[in-house]
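Moving on to chain A:
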Amino acid sequence: MSGIPYLTLVTFLPILGMIIVLLIKSEKIQLIRITAAIVTFLQIVIAALMWSKFNFSAAGINDQSSFQFVEKVRWIEIKNLADWIGTVKIDYFLGVDGLSMPMVLLTALISFLGVLASWNISKGIKGYFALYLLLDTGMMGSFVALDFFLFYVFWELMLLPMYFLIGIWGGPRKEYAAIKFFIYTLFGSVFMLLVMLGLYFSTYEILPDGSKVYTFNMLQMMNPVNYSKEGLLSPFNPNNLRFIAYIFLFIGFAIKVPMFPFHTWLPDAHVEAPTPISVILAGILLKLGTYGMMRISFPIFPEITNQLAYWIAVFGMINIVYGALCAMAQKDFKSLIAYSSISHMGYVLLGMASLTTQGMMGALFQMFNHGTITAMLFMIVGVIYDRAHTRGVNDFGGLALQMPVYTGITTVAFFASLGLPGLSGFISEAFVFLGAFSNETIRILAIISTLGILLTAAYMLWTMQRIYFGKLNPRWENLPDVNKLELAALSPLAVVVILFGIYPSPMLNLMNTSVNKLVEIVVNGQVTFSNLSALIK
Partner candidate 1 sequence: MNENILIQLSILNIILPLFGFVLLIFFGKRLPKSHLFEISTIFVGLVSSSIVSFFKLNYFEDKLIVFDFRWIDFGNVPFFGNLGINIGIQLDNVSVIMQLTVFIVSFVVHLFSIKYMEGDPRYSRYFAYLGLFTFSMLGIVLTHNFLMMYIFWELVGLSSYLLIGFWFEKKSASDAAKKAFIVNRIGDVGFFLGILILYANYHTFTFSEIFGQIAQGNLPFNSGAWLTAAGILIFCGAIGKSAQFPLHVWLPDAMEGPTPVSALIHAATMVAAGVYLVARIFVMLTADAMLVIASIGAITAFISATIAITQTDIKRVLAYSTVSQLGYMIMSLGVGSYFFAFLHLITHAFFKAGLFLGSGSVIHAMHHEQDIRFMGGLRKKLPITYYTFLIYTLAIAGIPFTSGFLSKDGILGGTLAFAKLTGYWFFPVVGFFVAMLTAFYMFRLVILTFHGEARDIHKFEHAHESPATMLIPLISLAVLSVFIFFSPNPFNIEAGWFYKWIETPKTIVPQELAFSFMINESNTSHNIIHSELYTETLHHSHSTAMILSLIMAGLGILFAFVIYQWRLISADKLSIKLQPLYNFSYNKWYFDELYSKTAVAFTLGLSNFLAWFDQKVIDGIVNGTATITRWTSFSSGKFDNRVVDGLVNWTAYVTGFFGMVFRKFQTGKVQTYLVMVLTGIIILFFIFKSL
Partner candidate 2 sequence: MTVGLNHFLALSAVLFSLGIYAVLTRKNAIQVLMGIELILNSANINFIAFAHYGNFGLTGQVISLFVIILAAAEAAIALAIVLNIYKQYSTVNVDEIDGLKE
């Protein structure tokens, strides 16, 4: 670690912005907005700088030396807290590799565009942007934290601002949606907390002075050597607790994804949340679930991942097909997009579960693409809702005549969402299928999941037809086309979607070394981790 602490900057810049926002008088609306925009834009600049300095051949995953922009400082240290705890030691440990770098870029991009989309929030602007920026820090922190405890702190840090952002600035049923979101996610976090503590009391780190202390360091948890023999979640331990712990952790992440049957908070939260919050929610927050699986569940529990991959794929398939079918029946534009989100996150699960490079890369890229595409879709819903104050799919018709530019952008987003080649969604979905099909055990699931491609096309085009085609409903004769600000928020996403659809290599090269390493760890981990327990028996 040397020079500029990029990760600290990129993570805590929004907090700084929040403080500035809080210091500004609440009447100076424009100033507050501009501050938020500048702060988030600076975040993009830093993220882009990191991208340019990124070493594409360093793998990361379980090896600290090949992580990049690492910052590791002792954060909390309590000597001999109690006999059975010993010394508590928590590091401020940040670092990125090919798994997290795309997510950092995504977070920076979506956060900035979210600020632009927030421009016409009219109530409690100061509080709104302060919470928004706090949320930004939480998300960014979760993606770059490498210490489990720190990860958990950031993870929980996201909950509160989100709760208020939905609960105060939301729609008619905002209280219900906010509390549902909050409790559901908290429910998941509790499981995660349990597993985190279980792992903590099972792994040792050897300090420079030779003493052994328990550790929250994720990277240490990935190496079986660091486990104590009698540890609760140690692979040496012949009990089956690791299996249960994996399921606990999985539920914690699955709620965030959200995976069937834990998905019902999502449509409610989306429908009630204001547009930019939906954008953040779908664009970034959902990714944390799958990111957590890839970053934590997979390398720490490789042997159980192998064991359960089939079931993850089953749930992925259910998400794809079920989400798509549910989306088809929705009458509300926003809940339609919300269900399509569920469907698309299914591809991520399916890709991960394939345990192949193509599949995982597809999953990771799908996370990025889903972030950009769904962000676009929610902004599109926002545009129309701001003007017409209704979101009923059947209330519209013929908007293509009235709002041609808007329709053009919608076409890009819709076709990207249904996986049209030439747009980024296709590449990731194709990779997911390549991977899933290559894995013999889940081949049949991959085949069933291709139904998703078909159903997505069906409901997307049907929606397209109902809203944009046909005769113009005279009620909407005065709707203006997208304004400059909305265009500024939408067009960068459209550009990203098209660019990565035609030439995805800049993003894929970022990932491939790490993904290959991850696949290797997971597939080999089956051998190393399982052998250990066999040795003990």
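The candidates were selected such that all candidates are chains of the complex that A comes from, given by their letters.
Just so we're on the same page, contacts are C-beta pairs under 8 Å (C-beta built on N, C-alpha and C of every residue); 3 or more make two chains touch, one makes a residue touch a chain; residues count from 1.
What you see is a predicted model, and the numbers here were worked out from it, not measured in a lab.
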{"item": "Chain A: touching candidate in this complex (1 or 2)", "value": "1"}
{"item": "Chain A residues within the candidate 1 interface of the complex", "value": "180, 183-184, 260-261, 263-265, 268, 322, 325-330, 357-358, 361, 398, 400-401, 408, 415, 420-422, 426-427, 430, 433-434, 437-438, 443, 446-447, 450-451, 453-455, 457-459, 461-462, 464-465, 468-472, 503-505, 508-509, 512-513, 515-516, 519-520, 523-524"}
